[in-house]
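A single protein chain has been omitted from the complex, and every remaining protein chain is retained in its original position.
Each chain gets a letter, A, B and C, in the order it is written, and its residues are counted from 1.
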Amino acid sequence: MIVIMSSKAGEERIQEIVSIIEKHEVQAHVSKGEDKTVIGIIGKFDPKLGEHLRQLSGVEQVVKISKSYKLASRDFHPANTVIKLKGVEIGGEELTVMGGPCAVESPEQIDEIARLVKAAGGQVLRGGAFKPRTGPYSFQGVGVEGLKMMKEAGDKHGLLTITEVMTPEYVDICAEYADILQVGTRNMQNFDLLRKLGTIQTPVLLKRGFSATYDEFLNAAEYILAGGNPNVMLCERGIRTFETYTRNTLDLSAIPVLQSLSHLPVISDPSHGTGRRELVEPMAKASVAAGANGLIIEMHTDPDNSMTGDGVQSLFPDQFARLLQDFEKLAPLFGKRFDVAKQAVHA
Amino acid sequence: MIVIMSSKAGEERIQEIVSIIEKHEVQAHVSKGEDKTVIGIIGKFDPKLGEHLRQLSGVEQVVKISKSYKLASRDFHPANTVIKLKGVEIGGEELTVMGGPCAVESPEQIDEIARLVKAAGGQVLRGGAFKPRTGPYSFQGVGVEGLKMMKEAGDKHGLLTITEVMTPEYVDICAEYADILQVGTRNMQNFDLLRKLGTIQTPVLLKRGFSATYDEFLNAAEYILAGGNPNVMLCERGIRTFETYTRNTLDLSAIPVLQSLSHLPVISDPSHGTGRRELVEPMAKASVAAGANGLIIEMHTDPDNSMTGDGVQSLFPDQFARLLQDFEKLAPLFGKRFDVAKQAVHA
Amino acid sequence: MIVIMSSKAGEERIQEIVSIIEKHEVQAHVSKGEDKTVIGIIGKFDPKLGEHLRQLSGVEQVVKISKSYKLASRDFHPANTVIKLKGVEIGGEELTVMGGPCAVESPEQIDEIARLVKAAGGQVLRGGAFKPRTGPYSFQGVGVEGLKMMKEAGDKHGLLTITEVMTPEYVDICAEYADILQVGTRNMQNFDLLRKLGTIQTPVLLKRGFSATYDEFLNAAEYILAGGNPNVMLCERGIRTFETYTRNTLDLSAIPVLQSLSHLPVISDPSHGTGRRELVEPMAKASVAAGANGLIIEMHTDPDNSMTGDGVQSLFPDQFARLLQDFEKLAPLFGKRFDVAKQAVHA
Partner (left out) sequence: MIVIMSSKAGEERIQEIVSIIEKHEVQAHVSKGEDKTVIGIIGKFDPKLGEHLRQLSGVEQVVKISKSYKLASRDFHPANTVIKLKGVEIGGEELTVMGGPCAVESPEQIDEIARLVKAAGGQVLRGGAFKPRTGPYSFQGVGVEGLKMMKEAGDKHGLLTITEVMTPEYVDICAEYADILQVGTRNMQNFDLLRKLGTIQTPVLLKRGFSATYDEFLNAAEYILAGGNPNVMLCERGIRTFETYTRNTLDLSAIPVLQSLSHLPVISDPSHGTGRRELVEPMAKASVAAGANGLIIEMHTDPDNSMTGDGVQSLFPDQFARLLQDFEKLAPLFGKRFDVAKQAVHA
């Protein structure tokens, strides 16, 4: 059960309501968003308590939610969440395209790629400064310098930026330089990282763990939401299966399922989801057809020499541009729009 | 290595070539198609032998194929296979839609559903007469009577028919009544069934085993092709994963992957692939966007009372009709066409 | 619900009981075993009907079973099933060891291996005459000749024999030559094959499908039992996972789980379950510790030149012999016995 407080209710009234709740052998969990405060009631459901709370002053609404995640659920928030960020709306009518290299390598590299992303009509520049790598001896990213390079390139070309944050202590510095923070697949259940991200308002793109169920995925999002940060996007990026031809198996069912269970925007990552350049185009288009709110796509000017060795899944710039042109025709069939020229002119 | 014989080469010449091949410590595997005969050479690759064979009379072409499947591979047959059947072309420019109930239940049921499939623009009527069931006490289908009911309904409404065949001994009777024979997911590696299907010319829709790799899938198709039946379609119908929210996880990457490895048409089954009615529409459209040559979709006039209990994944007739109308707009973006009126008028 | 008929009840009385049952809008499914006849009642559970049947003459017992499989369930048959075959008891106090090559290759090969299996203390000779192969061009087994070679070797050395049967039409000939028939992993849900095996009394070793759940596995066994053949063994042979280092992942939990859900003997196959020779010994011992009733192990005198290419998972004869010696010490810790000398002397 969740109690949504009226925006007029002050801190004192919230505490009073909490006290009332806690007399009933349940726990009260307060989430303060920018607009409104929500009190989650954790424990045995008591319909009489709900009835009682509904009548108290300061209480706007009381909602029963039977799932283990509350704030992430569509029962709690029936309308789509739309994240607004410097003129870009993620989760609304616009299809969002995030493009860029696996890793930031140099100022020249990221500047040139940013230019190409913008020219193709993308809204967000992706790039890793801190790279999670299976082994300790692989290239681990260029670090804070990479954050600065990305910010400069993003500002110059009029793009938002997204970068991965791997540990709670780097959340603040990453949030200083990037517009969106990404939680990688290996960290989906790094609960301290999620809790830390709940304390800021910077939007978070949460990647699905490569063997996470939908329920676990939404519970991970719940950690961020419960901390008070409502700006969460869910990202399907492929699950691990027995198939070895592809790097992962992109689970496109996740898109309509997550959108029915939750109000959060759903982004698809066909690059990691397939691990093969030639599959990015068909799976990107299939993602749009499945209802994705956006895509995050690897693009590199020299994929064969990328520093992470992930070039094999990166599009060449001209492939990226052609794909975005096709989005322009495809998006309207799915209630979205994507306007290459509008973005490109913006530059 | 594969030797494609000239269509003028007679039986005698073929046997001579086989004798020449078998002198080289490899096996010769003869597949007689309607148009041409192909001799597969199984064993260690010997470039000199290839050079020699190429120069012999009666030999049209010699192709080196390193994959374990030969006839199914695009190396062997670079152009798409298009299966032509009573005016319907599967694998060509037309998007093929197969619709109908999980199981044939009565003449009235299958007649009414056939009428609705036709009116909506579908080309093929699906329906099971023999049902593979996990347990022996579940409804096992109405048997041969069901074949007759389907044929009657298909003929009346101008639809092709497809039905599942489960065992070699029923292949002939099923082929007598149905236009396309389906091999179910549990039988993908029922090799005697595949061999038997190789001896006829009736088109076969081969469903991917629910944990089969792409390589195993194409090798299963190879069994049918190697027997001499070139009319094989591949059907992605969802793989088994850890996710329990959906019945299976529809692997749409399979569509572009199979089309790049093979020349055979690829059909998607979003009904079994998700097991949930509300996911059929988005995943059907995503299948088209991923490049599918066709779809097989469950539709039932009274899904809540279907005899197999699979109604939960069946569309209602009006949902089915609306989906096909949307295909009309979607297909052209992917180099296909789908014309509701043309089909419907045909009726 | 299951009605167990008294052994004195004749055919006529059974039919009368069936008629009584069918008046209640449920189906009666008659399974005739050698000792007793069981009538499974499929449909909505009706406690009054059970009460009524219990009082009728000829009825020995009425048992309520809520699982989808009935005869395979321990609720139906609380004691372990022990299959007795020419002095060997499978499922009882003795640990059963089945050893031999993947495929029968020649009379000399199978004779020499039979001698070694016997000398090491094994009770059953395994060997494939018909081989299920992923692709059509791989060695498919030597066929009926192989059955004869095996029978001769088994008879000569005092071993039972087990061989795989792949299709209903070969059941009778395989049963003529072999003591136990094996259903391979790809055929676990080849329902017509299972039905045919239900019509004979020859013991069947049913291998788990490589992605089958426990429930599906027991339902597959139910097909055989429901046909009237009570002599079924379950074989865990590894499931498909994302791990590529091993060929399969041997799921040893299956052993205690299947033994708690069912009364049927459970055999472990560490050869296919790992696909690597060096893992056979530890996983064979772990199988005994997990409670297996027996093991089926590949052994070959010349594994590097085996005709199936499966030699990499075959033990050398001396490894096989040492392993069986270790079983002698290990088995008693798990309530079983294994006596190398007794078996060997028998020869």
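Here, contacts are C-beta pairs under 8 Å (C-beta built on N, C-alpha and C of every residue); 3 or more make two chains touch, one makes a residue touch a chain.
Nothing here was measured: the structure is a model prediction, and the numbers come from that model.
**Q** Just to verify: which one of A:F76, A:F210 or A:F338 makes contact with the chain not shown?
**A** A:F210
**Q** Using the document's definition of touch, tell me which of A:M5, A:V38, A:V59 or A:M166 contacts the absent chain.
**A** A:M166
**Q** Could you tell me which of A:K32, A:K86 or A:R133 touches the chain that is not displayed?
**A** Within the whole complex, the residue contacting the unshown chain is A:R133.
**Q** Can you work out which residue in C:A72, C:I110, C:A153 or C:I239 touches the chain that's missing from view?
**A** C:I239
**Q** Can you work out which residue in C:S262, C:S287 or C:Q343 touches the chain that's missing from view?
**A** C:S287
**Q** Which listed residue (A:T161, A:N190 or A:T274) would be found touching the missing chain in the intact complex?
**A** Considering the complete complex, A:N190 is the one touching the chain left out.
**Q** For subunit A, which positions touch the chain that isn't shown here?
**A** Contact residues on subunit A toward the absent chain are 27, 29, 40, 42, 68-70, 132-137, 166-169, 186-187, 189-193, 195, 210-211, 215-216, 219-220, 222-223, 226, 240.
**Q** Residues of subunit C in contact with the chain that isn't shown?
**A** These residues of subunit C touch the chain that is not shown: 211, 213-215, 239, 241-246, 249-253, 255-257, 260, 273-274, 278-279, 282-283, 285-291, 326, 329-330, 333-334.
**Q** For subunit B, enumerate the residues touching the unshown chain of the complex.
**A** Counting over the whole complex, subunit B touches the hidden chain at residues 240-242, 244.
In the analysis below, only the chains that are shown with their structure count from here on.
**Q** Report the inter-centroid distance (CA atoms only) between subunit A and subunit B in whole Å.
**A** Here the centre of subunit B sits 39 Å away from the centre of subunit A.
**Q** Mind checking the centre-to-centre distance between subunit A and subunit C? Centres are C-alpha means, answer in whole Å.
**A** Going by mean C-alpha positions, subunit A sits 50 Å from subunit C.
**Q** Need the CA-centroid distance for the pair subunit B / subunit C, whole Å please.
**A** 34
**Q** Residues of subunit B that contact two or more other chains, please.
**A** 211, 215
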